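Yeah, one chain of the complex is gone here, protein chain that is, but the others are all in their spots.
Up next, subunit A:
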Amino acid sequence: MATQVDNTASSGAGRVAPPSFWSGVWQNHAPGYLFLLPWLIGFLGLTIGPILTSFYLSFTHFDLLTAPRWAGLDNYMRMFTNDPKFAASMRVTFVFVIFSVPLKLAFALGVALLLNRGMKGLPLYRALFYLPSLLGASVAIAILWRQMFAGNGLVNQVLANFGIQGPSWISNPNTSLWTLIILAVWQFGSPMIIFLAGLRQIPQDMYEAASLDGASKWRQFWKITLPMLTPVVFFNAIIQTIEAFKSFTPSFIISGGTGGPINSTLFYTLYLYNEAFGFFRMGYASALAWVLLAIVALFTAFSFLSSKYWVHYDD
């Protein structure tokens, strides 16, 4: 409104031509844009720029030392027709996502339900359970994990007390990926906090009414808690799935960057990293990155499409 008043005022004076649309925008919003400028420069220069560059590079062969050479669809062709390690890393990543995300969510929900019953020292427990998530992606935790699951590590020492001779978890291709899945599940803190907030939103009178009608706790959980919680489950599932696809640090540290033994912990992102910085195939790595983006986008889109059949909003 103010803009219009200004414009009529200036054209009413009849001396100067009415300002163009853009100068009007500038006159009125200049300070806003100026304050926005640092972010805008960062966004264009550090986010959009690299994204577009990587898209271009994904159609080239680029070894960092010499100028990129146009390669058309070579990189994408190789990925899908002639790269056993691409397939191997894809398999490892999917196993990781398919097992770690549901397990983590189930665990987070279970703990949230326990904490929601109102107990003494609740803030302390919440903080304690959240701690692994804060430390989660750190190098230190991955190193700790490596030591816990080594052949003579803590895990096997505990098992030995029960007379079980555990394998060398992290250096055996049959078990190494599972140690990473357990690590991911252990970092259940952030979905747990969100579940807890969701549980608090469920009206207590529903439970009261249900108990009056004689519904068991178990039945209350399936008929009230879970349906009321589906929006939160949906949110957590999406966030955790994306996180799981992007997972890098644990496998990088635990396998010393090799994805070994025998590529059993070769996460997609680790393979991408090795191609880019280990073997200087920036173009191929860019193509890998775009395929990952497409996969995550597909997964997310599928989740949204399916959500109308199982997510219940208050209506």
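The rule is short, and it goes like this: a contact is a pair of C-beta atoms (placed from the backbone, for glycine too) under 8 Å apart; a residue touches a chain by one contact, two chains touch by 3 or more; residues count from 1.
One rule holds in what follows: contacts and distances are computed from a predicted model.
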Q: Have a look at "TIM-barrel fold metal-dependent hydrolase", "Cytochrome c-type biogenesis protein CcmE", "4Fe-4S ferredoxin-type domain-containing protein" or "ABC transporter ATP-binding protein" and point out the UniProt protein name belonging to the hidden chain.
A: "ABC transporter ATP-binding protein"
Q: Could you tell which one of A:Trp186, A:Phe280 or A:Phe299 touches the chain left off the display?
A: A:Phe280
Q. Of the listed residues A:Gly110, A:Gly151 or A:Pro227, which contacts the missing chain in the full complex?
A. A:Gly151
**Q.** Contact with the hidden chain (one of A:Thr93, A:Thr241, A:Asn263 or A:Ser286)
**A.** A:Asn263
Q. Contacts of subunit A with the missing chain: which residues?
A. 30-31, 34, 63-66, 85, 150-151, 167-168, 170-173, 255-258, 260-263, 274, 276-280
